[in-house]
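In this view, the complex is presented without one of its protein chains, the others remaining in place.
Per-chain residue numbering starts at 1, and chain names A and B are given in the order in which the chains are listed.
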Amino acid sequence: MFYMLKGDRGGQALLLLLSIAVVLIPVLNLVVPEGHALHVSTFTVTLLGKYLAFALLAVAVDLVWGYMGILSLGHGAFFALGGYAMGMYLMLQIGDRGVYGNPDLPDFMVFLNWEEVPWFWQGFDSFWFAMIMVALVPGLLAFVFGALAFRSRVTGVYLSIMTQALTYALMLAFFRNEMGFGGNNGLTDFKDILGFSLQSDSTRVALFIASAVALALGYLACRAIVVSRLGKVVVAIRDTEDRVRFIGYRVDHIKLAIFTFSAVLAGIAGALYVPQVGIINPGEFSPLRSIELVVWVAIGGRATLYGAVLGAFIVNYSKTYLTGAAPEVWLFALGALFVLVTLYLPNGLAGLSKKKEAAV
Amino acid sequence: MLSFITKNRFLPVWLLGLCLLPALASATPPVGSDAFAQAVERLQVKSYKEREAAVAALISSQDERVKPVLEAMLNARLFYTKKDKITVIGIKTKDGFSITGVLDQKSLGNASKSQLKKIKVNNKLRRILRAGIAALALSDPAPEVRLSAVKQMYGKLDNAGIQILTAHYETETDSKVREEIQTLLHIHDLSSDDRNTVLKAVAALSKSLHPEVRNKLELLKDSTDQEISAASGDALKHIEGQLAFYAKVKTAFFGLSLGSVLVLAAIGLAITFGVMGVINMAHGELIMLGAYTTYVIQQLMPQYIGMSLLVAIPTAFLVSGAVGILIERLVIRHLYGRPLETLLATFGISLILQQTVRTIFSPLNRSVETPQWMSGFLEINPALSLTYNRLYIILFCLLVFAVLFLVIKKTSLGLSVRAVSQNRAMARAMGIRASRVDALTFGLGSGIAGIAGVALSQITNVGPNMGQDYIIDSFMVVVFGGVGNLWGTLIGGFSLGIANKFMEPWAGAVLAKILVLVFIILFIQKRPRGLFPQKGRVN
Partner (left out) sequence: MSALAKIRETFRRDQVFDFVNKQDYSRVDTSHGQILYVEDVSVSFDGFKAINELNFYIEVGELRCMIGPNGAGKTTMMDIITGKTRPDQGSVWFGQNINLLKMTEPEIAQAGVGRKFQKPTVFEHHDIFENLEMAMAGNKGVWSTFRARLSSEQHDRIASVMEIIGLSDCAKQRAGALSHGQKQWLEIGMLLMQNPKLLLVDEPVAGMTHQEMDKTGELLTSLAGEHSVVVVEHDMDFVRSIAKKVSVLHQGSILAEGSMDEVQNNQRVIEVYLGE
C-alpha cells in the first residue's frame, strides 16, 4: 500500500508527524487541563488546522507547477470555490439564528430583499451534496478551462496570465451582490457543522483531525501519481513537451487530468479552511493570494511534495507572526522572499537538504 | 418671426433700441459715470413710472456697474440709506444688512433694517429689469458672453425677451449666437396660435438637439391638428435618430478614452514583455511611481499646477526608468530564459515597491490636482460634449505611442533592441552590447510606465494599490493585441476599451469588465498568438 513512500524520506517524516499530531494534539487540548504547561489551546489547534489546509493546497500547486511545469495563478480561485461550497452549506445550517431570524434565507439575502433562495443554492442544505460540490465545482472549472487552454497549447507565461485573469474575473464576479454569494462580506457567522457547534473545542479538534487526514491522503495520492509512469511522463512534459507528444502521449489529456485533479484537491483544502476560520469572502480570489501560495511551494522546494508542505507551514507561520508583531514588515518580507528564493534558492529548502545529501 | 414686434406692445420702445446699443454707443450722449450716478439717484424716486425711466437711463449709461445694480434690484436687495440717501446693495446678515455702495463699490459696513429703505419693484418693473439684464449681456462685445446670455433665456422666455432677441438677431454677427437665437425663437413659435408659424417652426427645429425642443414637440404630437401632429412626429423621430447617433458617438469616445488609458498602461509592457519577453509583474508599480512623482512635484510647486504636470512627465520617465534599470540589473538579468521565475521575482518586487510607497506616503490615496486647462468640456452640440481631460488623455496616448514607435523604428537604440530581441547571439556577434541594450530597453519600457502614471494621476486615485488595478488589464491588452507588436497593443487597447464601454449600458461596469476578461481568455484559446501575431515561422 505504501510503496509510493519508498525512498521518500521527507514524505515518511511528514506522515509520521501527522500521525503523532492526530493522536497527541486532541489529548493535549481536550484532556490536559487549561493552564497546564502542556495544554494546547483551541486557538492553536485551529491555527494548525488552517496550516494543514494550506499545506494541502500547496501540495496541489506543487503537482501542477513543480512536476508539470504549469505555473497556475488560479489555484487560489479553486481553493475559494471549494470554500464557498462549504460556506453555503454552513450558511444554510444557521437557520433562524441569523440576525433577521429568517429560517429559510441567509441574512444577506434578507438584506437584499430576496424572496427565496436562488436555484444554485438548492441542495446545499445537505452536507453530502455540498461535499460533492466542493470537489465538483473547482474540478469542473479547471476541466473546462484546461480543456480549452491545453487543446490550443497555451503554455508558459501565457497560461499563467490567463489563469490570473480567470481568478481576477471570478473575484470581480463574487464581489457583486447580484451573484448571490454575499458580495463584499462573503459568507460568515456560521453556527454549526453536521449539528456540532463550530465554537466547541471538540469540533475544532475534529476539524483539525479531518485536515490532517485529508493532507495525508492528498499527499499519498499525489505521491502515487508522481512515482507512477504517468508521473514520469508529467515531468517529461515539463521538460520537453514536444518529445512527449511525438512518442505518442496525448499531452493535452494528461495535463487536463492532472490540472483537474489538482483543482479538486485545492477545493477540498478550501472546504477544510472555511469552517476553521469561520469566513469566506471574495478576497480569497485576489490574484495576490494565488501568487502568494506559489511562493510557499517555491520556498519549500518545488517538485518535492513534502517541500510544499514545509513551505506552507514556514511562510504561514511567519505571516501569522509578522502580521501580529510588525505588520509593515510582512509585505517587505514576502516580497524579498519571492526575489531571494527565485534568485538564490531555485530548489527551495528541500533542495538544500538534497544538496547536502549529495555532498555526503 | 418678425411678426412679434407688431403683436406685442408690452415693452417700452426704448428697450428695443438697447439691442442696437453697440452701434449707437458713440452717437448717444450722455453716457459715462455721470449719467450712471444721475440715474442711480433717480432710482430713489417714489413713482414707479419715474423709476422706469430711471432704469432706462441706467441701462443706456452703459456703465459696467449697471448689471449688479439691476440684479440687486430684481432680487430686492437694492436700498438707500435713510440718512445720507446713498444707494447701496445690502446682503442680509444675522442682524441687519452688510451694505456696499453702488457708486464707489466700497463696503460701508453693517446697517440695521431701520436705517435702510428698500427700492421697490413691481411686476412690470421686474419684467423690464429681466429684459434689461438680458439685453445688457447681449450687447457684450464677447460672443461667448452673448451665447451664454441667450442660453440662459431657454425656458423663461417671455414676450419681452422675444422682442429683444428678435431685434438683436438683426445685428448679431456671430453665427453660433445667431443659430442659438433662431432655435430659441422657433421654440417660442411652437406655442403660437398660427398654424403656419407652428408648422414652419417644427420644420426648422427638426434638426435641433436641444432638450427643450423634444419636450415641446412631444406635446405637439398630441395636437388635434393632424398636420401639426404628423409633422412633429416626424421631427421627433429625426431628432431621436440623431440623439441615438450622438449617444453612440459619446460611448465610442468614452471607449476611446478608456482604451487610451489601457494602451498607456500596457505600452510599456509591450516593450518589456513583447519585445524582450520579460514578464514584469512590477509594471503596475512603475506606473504607480509615475503617479506619485506627479504628486511630489505638485507638492514642490503648488502654485504652478499646470506647469508641474509638464515637469512631471520627464521626471516620471526618469524615476520609473531608473527603478526599472535597477530591477533589470539586480534581478531580471539573472533570470533570462526562465520566464516563470521572472514572473515570481518581479511580483516580489511589486510587493516591496507597494509597501515602500505605503510607508513613505501613507496607505491612503493622495489627491493630485488637475490643472485649469484640463477641466471643463468641449461642447460639440447640445447632445454631445467631450470632457477635456479625456480628450487630452487620448491625444497624449497617441503622442506617446508615436514617439515610442519612432524610437523603436528609427533610432539606433531601437535597431539594437530589435536585433537583440530577434537573435541575441547574432546581435552580440555584430558588436551590440546585448546586456546594455537589455537594461536600456527595460528602462525605456519602465519609463513609459512612469509617463502613463502621470496621465493616470489625472483621472484616478493615486494610491499604493493603483498598480495592481492595471497590471492584469495591461497584460490582457498586450496578449490580446499580439505579443511583440506595438500596433497590436494600440488596436487591442482601443478595441477592448470601446467594447467595454458599449457593454456597460446593459451589463453594468463590473459585469462588462468580467465579460471582456472572459472574452480574452476564450480568444487566446482560439488564437494563442493574439490579434496580430508576430510574423515568422511557426515553431
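We adopt the following convention: a contact is a pair of C-beta atoms (placed from the backbone, for glycine too) under 8 Å apart; a residue touches a chain by one contact, two chains touch by 3 or more.
What you see is a predicted model; the values in this text were computed from it and never measured.
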item	value
Residue, one of A:Met88, A:Met109, A:Leu166 or A:Val251, that touches the chain absent here	A:Val251
Contact partner of the left-out chain, one of A:Val22, A:Met131, A:Leu198 or A:Ala236	A:Ala236
Contact residue for the chain not shown (choose from A:Val45, A:Ile225, A:Leu272 or A:Leu334)	A:Ile225
Residue numbers in subunit A that touch the chain omitted from display	225, 228-230, 232-233, 235-236, 239-240, 242-251, 253-254, 257
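As a working rule, only the chains that are shown with their structure count from here on.
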item	value
Euclidean distance of C-alpha centroids - subunit A vs subunit B, Å	49
Residues on subunit A engaged by subunit B in the complex (per definition of touch)	71, 145, 148-149, 151-154, 156-158, 160-162, 164-166, 168-169, 172-173, 175-176, 287-288, 291, 294-295, 298, 328, 331-332, 334-339, 341-343, 346
For the subunit B and subunit A complex, residues of the former touching the latter	279, 281, 331, 334-335, 339-345, 347-352, 354-355, 358-359, 468, 472, 475-476, 479, 510-511, 513-514, 517-518, 520-522, 524-526, 528
